[in-house]
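Have a look at the structure that comes next, please.
Other chains of the complex are left out, but the ones given are in their true place.
Labels A and B are assigned to the chains in the order they are written; within every chain, residues are numbered from 1.
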Amino acid sequence: MIGHQFMGKVHSHAYRDLPFYFDPPAVPVQQAISGRNEAAVREAAEQFGWDSVETDWRRLVERDDIDLIDIVTPNHTHADMAIAAAEAGKHVISEKPLAVTAAQAKRMKDAVEENNVVHMVSHNYRYAPAVQYAAQLIREGRLGRIYHIRAQYLQDFIMDPAFPLVWRLKKEYTGSGALGDIGAHIIDLARFLVGEFHSVSGMLQTFIPERPLEDGSGTGEVTVDDAAGFLARFNNGAMGVFEATRFAAGSRNKNQFEINGEKGSIRWDLENMNNLEVYFEDDEPGMQGFRMIHCTEAEHPYMQAYWPAGHIIGYEHTFIHQMAELINGIHENKSPHANFNDGFENQVVLEAVQESAASGSWMTTEQIKAGL
Amino acid sequence: MIGHQFMGKVHSHAYRDLPFYFDPPAVPVQQAISGRNEAAVREAAEQFGWDSVETDWRRLVERDDIDLIDIVTPNHTHADMAIAAAEAGKHVISEKPLAVTAAQAKRMKDAVEENNVVHMVSHNYRYAPAVQYAAQLIREGRLGRIYHIRAQYLQDFIMDPAFPLVWRLKKEYTGSGALGDIGAHIIDLARFLVGEFHSVSGMLQTFIPERPLEDGSGTGEVTVDDAAGFLARFNNGAMGVFEATRFAAGSRNKNQFEINGEKGSIRWDLENMNNLEVYFEDDEPGMQGFRMIHCTEAEHPYMQAYWPAGHIIGYEHTFIHQMAELINGIHENKSPHANFNDGFENQVVLEAVQESAASGSWMTTEQIKAGL
């Protein structure tokens, strides 16, 4: 594993907890973790259960006893690491967004494909049981033709103007702000549930343009969006309306969507992620209404691994499921979704939104791809 | 009153019920109702309590015993009626949207202003107590600077492809479809609560392009949108994300918005219109959360006229409040909001969305006004 912050912790836990609940074809061994600050990485290794540490990520790529590289570092570093890993024949999973530009994402995708390694990008929300179940219902045609998706990812953690100018607020490290960080998740969910984006019209906004530097030496410019909104057309004719913001007071982590089809609708909200609201047009008149399904039953994906119905799982379990798919994928030499191709497609949409916001006009994903 | 369908019924009830709950400076007398079908209008007069009937609306405008003309007919007829009423010195209230084009709306606005009559356009949702209370909180600065509004008006009543080609689906009668019919309401609420629109980027969609004719003689083309999405920038820097659709399975009449400001947030949903969710950033840490306020207390606008706290009012009461404001306005010779100026501004936004959807580029409200 390269990196050891928030995402390092949750990925580590997933590897560790996976064999307890599932019966993976191979049990992950936490060989080594790397980080530039030796003391910090040693502490992380101890707490998160890694057997050895490196202070240069390139050493991980060189080591023969490592089969899988897990990248949980800032966005601008993903490309070099993933490409090096692929070229060394290692399987690779990267945090999202895959890259800081679509061009970079394309090189990463090419590298993993050329080197025939298994690859994933960590869009863990696909692996919430309620989301998997929603996907299953859509796949089975229970909603019919899809007309609409509306999705919002609302947070509020940087609303205080005194919140410092961390790396997440600098374009060179991230590519974009709320858009790439949380908007990427709802783009990925939309692609998973509805299909491929045809075109978008975007709007970006930075409400607090200057913030204090982290070292206290003054202020600096925020170079990414605080909030993003975008309209979308999908290849299958569906309409999308999306919003990602870090300025929605009271929403700590509200990732929610509603999908409307000709035969029914679905609603989901990460803050109560075990619930799925489902409406069926063919329910008996007078008795039509959204059903609040508590997706904790044997019928719901992954839930047989846990407890009797009615006992909820949490955020971290989405990563356990994702890692279960990754280990299965490595076993079968097949890259599960979301893989680098998904990461690339997501990145194309992100870039289309940015280009559209800059130009004031709609942008197609084909236009972005043509420019790579 | 000109017209006698759904809106005729609800306006009639409001006039009739108003004196029971409020103490208006003048008691409305239901003098006359007009409609082209004499039998139908006679029946409406009887049920809705009108003293006389006319089969030509121009007769209403001519009658000396009538001070106020209430227009509840299809959109394309509003302009002629309202202008004739104004020129005859009658006060006038029109159903929304005010007109089918911004140019038409401008002529209507000019007519009422030149003739110095009191005028309103029926955006009744402004007069839900929870919405008035939200406006009051915003006006008092309880939310601080506004960052976001996201609003959706979701219906599902024409999802069935067998639903016929009624006048609401023909551009010549309506100007637009979901956009003008229900999108107009959320535009009006956004202007009421957040401020004036600077510019928009719009998307329109017609999912079912052909429908059976009402007379059963074949099918015809739907010439308005089934659904509309648009992004907006407000003059005060706020961002807006809007959606109006008649294809959201399971949402009979879901008119909902969320507004995020620097000090708090507000959420409202017409389907449970007595509730208002409010979040305050300065609530004690650990105890922060959206409060579900049941706006049925003496502190909430209009509610002292009714029952003790906890007893809800319904949809029709928004019209009673609106008519109370209208009667007060006539008494004081002042046009309450939403008035024809609001109707005009709303129409400009509608037209900007349509123009933007046609061109694929952002459109400012100033551009629309300059073109009139």
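Quick note on the criterion: a contact is a pair of C-beta atoms (placed from the backbone, for glycine too) under 8 Å apart; a residue touches a chain by one contact, two chains touch by 3 or more.
Predicted, not measured: the structure shown is a model, and the values here were computed from it.
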Full complex, copies of the single sequence (shown: 2): 4
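Here, only the chains that are shown with their structure count from here on.
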Distance between chain centroids, defined by C-alpha means - chain A, chain B (Å): 40
Chain B residues within the chain A interface of the complex: 147-148, 150, 152, 154, 156, 159, 201-203, 205, 207, 227, 229-231, 233, 237, 239-241, 243, 245, 247-251, 258, 260-265, 279, 281, 288-290, 360-362
